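Starting off with a structure, shown below.
A single protein chain has been omitted from the complex, and every remaining protein chain is retained in its original position.
Going by the order they are written in, the chains are A and B; count residues from 1 in each one.
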Amino acid sequence: MNVLLDNLSLYGKGLLGTVELTVFASLLALVLGFLMAAFRVAPVGSLRAFGTAWVTVLRNTPLTLLFFAVVLGLPRFGLVLPFNLFAILALGCYTSAFICEAVRSGINTVPVGQGEAARSLGMTFPQTLGGIVLPQAFRSVIPPIGSTLIALAKNSAIAGAFSVTELLGVYKPLSELGYSIIWTFVWIAVGYLIVTLTISALFNVLEKRYGVAR
Amino acid sequence: MTTALYDIPGPRTRQRHRLYGLLSTALILALLGGVVYLLFSTGQFTAAKWTPFTYKGIQELLLRGLGNTLKAFALAAVLSLALGGVLATGRLSEHRIARWVSTVLVEFFRAMPVLVMIFFIYVALQAEPLIALVAGLTLYNGSVLAEVFRSGVHSVDRGQREAAYALGMRKTQVMTHVLVPQAVRAMLPAIISQLVVALKDTSLGYLITYEEFLHAGKLIASNLDYDLPFIPVVMIISPIYIGMCMLLSWLAHWVSQRQRRNPKVEAVEVAAPEPGTLLPGGHRPPA
Partner (left out) sequence: MPHSHSSPLRRALAGVVFAVFAVLALALAGCGREGSPPVKGPKGSELPQYPVAKNFSLPASPTWVKAKRRGHLVIGVKEDQPYLGERDPASGQYTGFDIEIAKMMSAALGFPPHTIEFKTIASANRETALQNGQIDLYVGTYTINDKRKKLVGFAGPYYLAGQSLLVRTDENDIKGPQDLAGKRVCSAAGSTPYQRIQADYPKAVLVSYDTYSVCVDNLLTYQVAAVTTDDAILLGYAAKVPDELKVVGKPFSEEPYGIGVPRGDNALRFALDDALAANEKNGNWRKAYEATLGASGVPAPEPPPIDRYPAT
């Protein structure tokens, strides 16, 4: 108990670091994921190939290896950024592959008849996309995206090993100061639970409002 | 190919698509060309950086690392399947206490980041790196697999269970002879996909100094004598990791196709070859 009360600012900074990583990496992942999903359903062959390559490579690479390559490799090419930006980049790109798959399967759940009906009514492509396909796809895509973002929040723990301030890294200074290891970890676990349960609650709300049985 | 987004293209649309195709191909090739140029200009292909790999000792170092990765994976896979079975049995039990305990355990281990559990076992319980890694992976993947098993058993047609009870079978017999065989066959793709996740997560051993593949790579990459061959190491390690995971993913996909055609799985919906990343409170991934 003392561990938490004596080191509230340390835990606070760690939690803030984790939340920052999660929020920014989620935004990057959502943007890239939607972009790659668009590539994968596009009628243009080379875009489809690029999207497929992106998803296949990133889904089958361990996140540790990706961090290793980004944080320690990119500076050799002259791209020197602060460590947390590198972490956001690595996390965001990794998760974007999973978001892409979720969005693509969401688009696939919209019946073909909807698109045909829209086109036979004379709707243009942007109208079809914005008014008919995306709203329906959005509804069925919420649970997979929610669980992917929860996985992202948990994966952010890896960033601690690459010099980013986040919650798991807090255990090192505390164990050197001699606090009980078990209680240190208990409060770290509570911190992660707070983050994952918040995301879970948020997506439950979204699903209740917009969700539909798949 | 008609999809919800666009119809079969007519001649003018085909022309437009060809134009887009040319433009995007040109852009992608320019991007790739830029990357290759960058690699050459920063001297990543010099002999000094690549000759260390021709030495037997270095190759054996990499292979030993790969062996350690596969060893950790095999142990974690077997143990998490076992743990998943035990926890699933608990969750499906008739006795409220067993159900309650298993539910708490499963939900807790699924909500915790794997790395936190691995570090806890390594630092607080002061275990060796391999044991900490395998234990952490087992706890997490075992819980997810428990959920996969449970949703598999629930997705078997109700008629199967009712018919089995009507024939006078008891609960254990119903499970072992009727429900579990069908559930496992149906869930096999999801189980294999979850094992792919376990394989990827063995690289977390790098963070607790377990001498696996990534660690062996880093040893070579951070060596001043070899001119710090970081990019060559990444270029050699990544395809092997990606290849291993792709092989397993392809296996999951192949199993999924086979089970769909299997008459023994008529009463169950075969799962998609996706890992069991369910929200707490679980929605099944679509087939």
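One rule holds for everything that comes next: contacts are C-beta pairs under 8 Å (C-beta built on N, C-alpha and C of every residue); 3 or more make two chains touch, one makes a residue touch a chain.
Because the structure is a prediction, the values reported are computed rather than measured.
Student: Which residue from B:19, B:36 or B:63 sits in contact with the chain not drawn here?
Tutor: Result: among the candidates, B:63 touches the missing chain.
Student: Touch as defined at the start, partner being the missing chain; which of A:88, A:161 or A:174 qualifies?
Tutor: Answer from the full complex: A:161 touches the omitted chain.
Student: Which candidate, B:39, B:98 or B:123, sits in contact with the chain we can't see?
Tutor: Looking across B:39, B:98 or B:123, the contact with the absent chain belongs to B:123.
Student: Looking at A:40, A:139 or A:154, which residue reaches the missing chain?
Tutor: A:40
Student: In the complete complex, which positions of chain B touch the hidden chain?
Tutor: The missing chain touches chain B at positions 51-52, 54-61, 63, 122-123, 126-128, 208-209, 219-220, 222-226, 228, 230, 239-240, 242-244, 246-247, 250-251, 253-254, 257, 272-273, 287.
Student: Hey, which chain A residues sit against the chain that's not shown?
Tutor: 40, 48, 52, 72, 75-76, 80, 83, 108, 161, 163, 172, 176, 178
Methods note: only the chains that are shown with their structure count from here on.
Student: How far is the middle of chain A from the middle of chain B, if each middle is the mean of its Cα atoms, in Å?
Tutor: From the centre of chain A to the centre of chain B is 17 Å.
Student: Going by the contact rule set out above, which residues of chain A touch chain B in the complex?
Tutor: 41, 43-47, 50, 56-57, 59-65, 68-69, 72-73, 76-78, 105, 107, 109-112, 114-116, 119, 125, 128-129, 132-133, 143-144, 146-148, 150-151, 153-158, 161, 168, 171, 175, 181-182, 185, 188-189, 192-193, 196-197, 200, 203-204, 214
Student: In their complex, what parts of chain B are in touch with chain A?
Tutor: It is residues 2-7, 9, 17, 20-21, 24-25, 28, 38, 42, 44, 111-116, 119-120, 123-124, 196, 200-204, 206-207, 214, 218, 221, 230-231, 234, 237-238, 241-242, 245-246, 249, 277-281, 283, 285-286 of chain B that touch chain A.
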